[in-house]
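As you look at this complex, bear in mind that one protein chain is not there, while each of the others sits in place.
Here is chain A:
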Amino acid sequence: MDGGKSVTTAMQAGKLPVERRGVISRRLSGILEPYLYVSPALILIIAVMLMPLVLGLSYAFRDIRILNPFSGGFVGTAHFQTLITDDAFLGALVNTAWWTFGSLLFQFTLGLILALLLNRDFLGRRLVQALVFLPWAVPTFLSGLNWAWMFNPVVGPLPHWFTALGLMETPFNILSDPDLAMWGPIVANIWFGIPFFAITLLAALQSIPKELYEAAAIDGATTRQQFISITLPFLAPTIAITLMLRTIWIANFADLIVVMTNGGPADSTQIVASYIFTQAFRRLDFGYASAIAAVLLVLLLAYALGVIALRRAMTHADS
């Protein structure tokens, strides 16, 4: 049917004057052209990200274990019921909060200080900028390994320095101490993440009109007053969006932990993201891993919506 229709259209098109036919085909291709350009990206994203996402959500309600040929049936909410009583998962939730906000606080504060320092013109600024941004270019698995080596008393200097400062009695590896191990990946993450905040905040700082500071100086405002009444309000939108995005990224960022401690010792550094990976990779329990992933997704969505609602309420109160 369809073929017949297109044949008659083609015949009609054949009767049209040459220039009009050109206009029609050009119009048609003009309509189709953007879709043609977008299609490779769209196909990739649907096949490799969206389909697996939907599939993953369905796994959360099924029994899927790779090594068990009899698995695959629906189990309803059984995974979620196990999850509520899973101490390792509850511990991972607490660790995720620790890991995320510990990393974020230092990354942000130090990144802001660095951006403010780099916003002044000084001798060698370009070189310094290239050097302090370098950790961002280091592959994450390598920064993880490198920091793990730094904390190792055999080849790393850090335990010896801590001992010299009186923080430790004898040099030992904090990564094997359940009470302190989380600080290892957090320090590595701070090192890795400072450049991100410094780059984005520096870009925001440089977009502030210089005249504002000049006018404030004429009015007799001190440096501190200028910072509070000009710099901070201008930075606020950038700070809000980067803090929210980074929170989500860090909460999902399991690489450093997998490399440095693999969640140990005794699950003391296990975050939810690394727990998902452990369940899928070591136990091959895809159903349970997907259930944990679904909970993580819901929690992060709730966090993002909460932050957006809070911001809206605050800007409303201002105006």
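By definition in this document, contacts are C-beta pairs under 8 Å (C-beta built on N, C-alpha and C of every residue); 3 or more make two chains touch, one makes a residue touch a chain; residues count from 1.
By our rule, contacts and distances are computed from a predicted model.
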Hidden chain of the complex, named as in its UniProt record, picked from "Malonate decarboxylase acyl carrier protein", "Secreted protein", "cytochrome-c oxidase" or "ABC transporter permease": "ABC transporter permease"
Candidates A:117, A:212 or A:307 - the one touching the absent chain: A:117
Residue among A:78, A:93 or A:145 that touches the chain left out of view: A:145
Among A:92, A:175, A:201 or A:289, residue touching the chain not depicted: A:289
Chain A residues that touch the omitted chain in the full complex: 31, 33-35, 37-38, 40-42, 44-45, 47-53, 55-56, 59, 64, 66, 110, 113-114, 117, 120, 122, 128, 130-135, 137-143, 145-147, 149-150, 153-157, 160, 191, 194-195, 217, 220, 222-223, 248, 251-252, 254-255, 258-259, 273, 276-277, 280-281, 286, 289-290, 293-294, 296-297, 300, 304
